[in-house]
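Just dropping this structure here.
For this view, one protein chain was removed and the others were kept in their places.
Entry: chain A
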């Protein structure tokens, strides 16, 4: 519309947000070319997942002034991805998602560097994740989110007054979609609720009672799960079922049909069989685009402070009209993952062995087979055998001594927890406070360990 005789800049539109003062901005907003250039040069963002959300995130971030991106995904491209994972073509089927996604975005947006990681998130060193200013999640499983959440919150340290140490806060932006529904949230460990704090948000997965599957099936899904969960093992002793092997899927389908015929139950189709067995989540491009855009926008805002941030959870439903809602969920002060750690008061005489025993009975932990680390040192490790043997002598020493006779500090424990009735391996922080210890104020007079 207007005549512009000034030389054009690629960041013509972003500049309006980054170079100009604003009213509804976060404290710490310093507009100017320096901000824009600093984002380009120094800010590193990790995108976890290169699928429906990941592809959109990479594009959105590349076109929001970010130049240093990494993307991690362990999967290869499949045909069923192509209705929404727009960076992939038919000829890319079989190739690693992370690599193709990175390549495509770099081809179109000059100046952006994207390092792909074709690997599982668990295979990266914990320190790898510390390299990034923000971690953007485009995941499709609760387990994966829990894992990254644990890592990011693990970097968090607390001051003596139980306030989080600002420099150790590793922000995460998390998105999820299913059909027309989705969510986007901002997680600032120690400030806003982490994934664990709001674990109750996720409904438990549908599990059919065994007796229904075995004795009184009533619908097609029951017949399918019977074939999948009961009959397979009976017939294929030892061989595990792999949903990605067509012969396996066909076998389950045929068995399900047989069972359905036996009981006079309609509705078993190959498509339903796949859906039930693989727990297929229907997915479309539009919802992924919406949620990723919200996540990328928040990422830009957190990094630049150019506007206020989402506080802290956006729920989205586009099937029945259009519904968006922002909820300000509270943190759990005693969250095992992002909290300062459960407070444990101990006598200075308690041995490491006794301490490990106590963890088993602690109602909030129920931690068995615990391994204990303090700062950089392993105090006791259950495995591997070589390490266990080396550290075994610590078991009879007082924990107070092993911790250098400090009055209080944070230690990390890991093991198997029976909380929530399900065995799961966890890692958590504990704040240990020693009763009756002399408060040491001068390092020189500390009684050495």
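The rule is simple: a residue touches a chain if its C-beta (ideal position, glycine included) is under 8 Å from a C-beta of that chain, and two chains touch if they have at least 3 such contacts; residues count from 1.
One rule holds for everything that comes next: contacts and distances are computed from a predicted model.
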Exercise. When you check the chain that is not on display against UniProt, which of "TAF9 factor", "Acyl carrier protein", "NEDD8-activating enzyme E1 regulatory subunit" or "Aspartate aminotransferase" does it turn out to be?
Worked result: "NEDD8-activating enzyme E1 regulatory subunit"
Seminar exercise, completed: Contacting the left-out chain: of A:27, A:94 or A:264, that is A:264
Problem set entry | Contact residue for the chain not shown (choose from A:56, A:174 or A:196) | A:56
Problem set entry | Residue among A:294, A:335, A:381 or A:432 touching the omitted chain | A:294
Problem set entry | Identified contact with the non-displayed chain, of A:133, A:168, A:307 or A:368 | A:307
Problem set entry | Absent chain, residues of chain A that touch it | 1-2, 4, 6, 8-14, 16-17, 20-24, 56, 59-60, 63-64, 79-80, 82-84, 86, 89-90, 107-110, 179-180, 184, 212, 216-219, 250, 253, 257, 260-261, 263-271, 275, 280-290, 292-294, 296-297, 300, 307-308, 310-311, 314, 317-322, 324, 326
